[in-house]
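Taking it in order: structure first as structure tokens, then the write-up.
Missing here: one protein chain of the complex. Every other protein chain is in place.
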Amino acid sequence: MIVLFTDFGLEGPYTGQMKAVLHRAAPGVASVDLFADAPDGNVKASAYLLAAYAAWFAPPAVFLAVVDPGVGGARPAVIVEADGRWYVGPGNGLFELVQRRAARSRCWDIDLKPQHLSASFHGRDLFAPVAAMLAVGEPPPGRPRADDADRRPDWPDDLREIVYIDHYGNALTGLRAPLLPADAKLAVAGRVLGRARTFSDLLPGSAFWYENSNGLAEIAVNQGRADRELGLAIGTPVGVVS
Amino acid sequence: MIVLFTDFGLEGPYTGQMKAVLHRAAPGVASVDLFADAPDGNVKASAYLLAAYAAWFAPPAVFLAVVDPGVGGARPAVIVEADGRWYVGPGNGLFELVQRRAARSRCWDIDLKPQHLSASFHGRDLFAPVAAMLAVGEPPPGRPRADDADRRPDWPDDLREIVYIDHYGNALTGLRAPLLPADAKLAVAGRVLGRARTFSDLLPGSAFWYENSNGLAEIAVNQGRADRELGLAIGTPVGVVS
Partner (left out) sequence: MIVLFTDFGLEGPYTGQMKAVLHRAAPGVASVDLFADAPDGNVKASAYLLAAYAAWFAPPAVFLAVVDPGVGGARPAVIVEADGRWYVGPGNGLFELVQRRAARSRCWDIDLKPQHLSASFHGRDLFAPVAAMLAVGEPPPGRPRADDADRRPDWPDDLREIVYIDHYGNALTGLRAPLLPADAKLAVAGRVLGRARTFSDLLPGSAFWYENSNGLAEIAVNQGRADRELGLAIGTPVGVVS
């Protein structure tokens, strides 16, 4: 299975052209759209989101992940193998949390030279062909990375910020809920919010946080939109009070 | 074929994670996105929309249908078989019109106990595995329902309201056009609209209603947006004048 994680948006030809490459090079392999709306050009927030959602997929899923504000520039192009899952994309920190949380991980510099490599669409011309190769069981077309230009050791293990706003207006944090104290409260936008098991436990209009279905601490308002009612956006700081 | 009908929106990971489950559990079965933007949390409008659009699919299509404002609460989780089509989702009225319009229907309480059942994402953890089982020909994993908690006998046979606004600004009603008198007019937002066969029969800017390609009465403005020009939204009442 090939899983797509990008900030390409839902519109336009970008995801479709990548999928056309995947269909040609890995026929019969299912491709799944996980996020096409990862935080726009925000590699750091995306890295925490990807690590939380990738863990749900059984190995050996292949993640084609592109949040790449520096396309055409000098950042490396990498393949990461972490606990049996494969990741292909820019070496700009996007895989930092995946690697850090893995019991075992390896990284390669892609050395595939495609016939046509556009300056602005490496997702289609470089990363998709590599993802297809991995999905059909070929070895990674690269050489082991020699430096740490793709790593971000200064980033924290969990991110005390909003990393995603979903369709319902719920605000996902970069915090893993199982690592928080059972009675932890979250401080955000001037409010202190208690924990609930899920929506139906609370009165309409109540704001709270809960462990979402992928293990992140998520801020919600029952039958309302937390983003508008609390004034939350990607990057809003979140404090932990316990 | 598995057909998805949800209010999850187009963004985010929800549909993708459900499809990952379907690919794993029913490999090779096509899944089709019918609506990802069913009326948000509006089970009643969704029920009329689903009944109109499901009828177009040849049996034995399996509908994975999730409009579920009470997820995590006490509503039942059900399987419905109606005229050879299968429906899986919350027993909150979503299948009321499908069942009522069927010549023959049956209903089961799902008794599958998945290894991991999140409190907030039954679409992925409970309904998708069941839909996959039905799509590969397994018997419904449930027991016949013993009460009518999933039924809504007080809802009308057709809904005199707008139930959906489409990409073009056209407003779909909950009224089956073939049941309306040939010369029926629709009263909506202070206007009385006549019937037309289709767009090209009228002058640009004209407002009218017509039988859409799935048999619903639909309100449109030729080369315009009916929602903005007439002031229509989901829930706007519609009268029948004949």
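Just so it is clear, A and B label the chains in written order, and each chain counts residues from 1 on its own.
Here is the rule we use: contacts are C-beta pairs under 8 Å (C-beta built on N, C-alpha and C of every residue); 3 or more make two chains touch, one makes a residue touch a chain.
Since we're looking at a predicted model, the values are computed, not measured.
Peer 1: Looking at the full complex, which residue from A:Thr15, A:Ser46, A:Gln99 or A:Ser213 touches the chain that isn't shown here?
Peer 2: The missing chain is touched by A:Thr15.
Peer 1: To test your reading of the contact rule: which positions on chain B touch the chain that is missing from view?
Peer 2: 1, 3-4, 10, 30, 32-37, 53, 56-58, 164, 166-168, 197-201, 210, 212-214, 223
Peer 1: I need the residue numbers on chain A that touch the omitted chain, in ascending order.
Peer 2: 8-17, 19-20, 23-24, 27, 41, 69-74, 118-121, 124-125
What we mean here is this: only the chains that are shown with their structure count from here on.
Peer 1: I'd like to verify one number: the distance from the centre of chain A to the centre of chain B, where each centre is the average of its C-alpha atoms, in whole angstrom.
Peer 2: 31
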